[in-house]
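Below: one structure in structure tokens.
What you see is the complex with one protein chain gone and the rest in place.
So, subunit A:
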Amino acid sequence: MKRADVLLISIVLVAALAFLVPKWFSGNEDKDGAGKNRVANVMVDGKLFRTVKLTEEEQTVDIRTERGYNILKVHDYGIEMYDADCPDKICLGFGFITLPKQTIVCLPHRVLVEIASVSGEDDVDAYVQ
């Protein structure tokens, strides 16, 4: 290992952690207010396919394109990829997501699922009316 190697490793690690650490802290606060007002934007090929409200009740979203199918399942204010016939099954590995800005991606089928707050802002804890 030479000096430039060590420099490269440190710069990359510092830059990556600078993005990750604030996210871990804000992530903890988000969990308390388990977002009742969140939606999942389902995009196919860069275009909005459907927006689903993340409800406690179970509902499924079927995406069928000429590339294949993906089945999303909404429950307990979150969403997960339930089944897909893509070759790599990477999208199934994203698991159950509940927080704004979290995503599920299925590259082979060009499907992108992203959670957003209905208000359009991500960090609002509560509204006083």
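Convention: contacts are C-beta pairs under 8 Å (C-beta built on N, C-alpha and C of every residue); 3 or more make two chains touch, one makes a residue touch a chain; residues count from 1.
The criterion applied here is as follows: contacts and distances are computed from a predicted model.
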Among "DegV family protein", "Heptaprenyl diphosphate synthase", "Aromatic ring-hydroxylating dioxygenase subunit alpha" or "Peptide/nickel transport system ATP-binding protein", find the name that the UniProt record gives to the complex chain excluded from display. "Heptaprenyl diphosphate synthase"
Touch residues of subunit A, complete complex, unshown partner: 1-5, 8-9, 12-13, 15-17, 19-20, 43, 45-47, 67, 86-88, 90-91, 93-94, 101-103, 105, 107-110, 112, 114
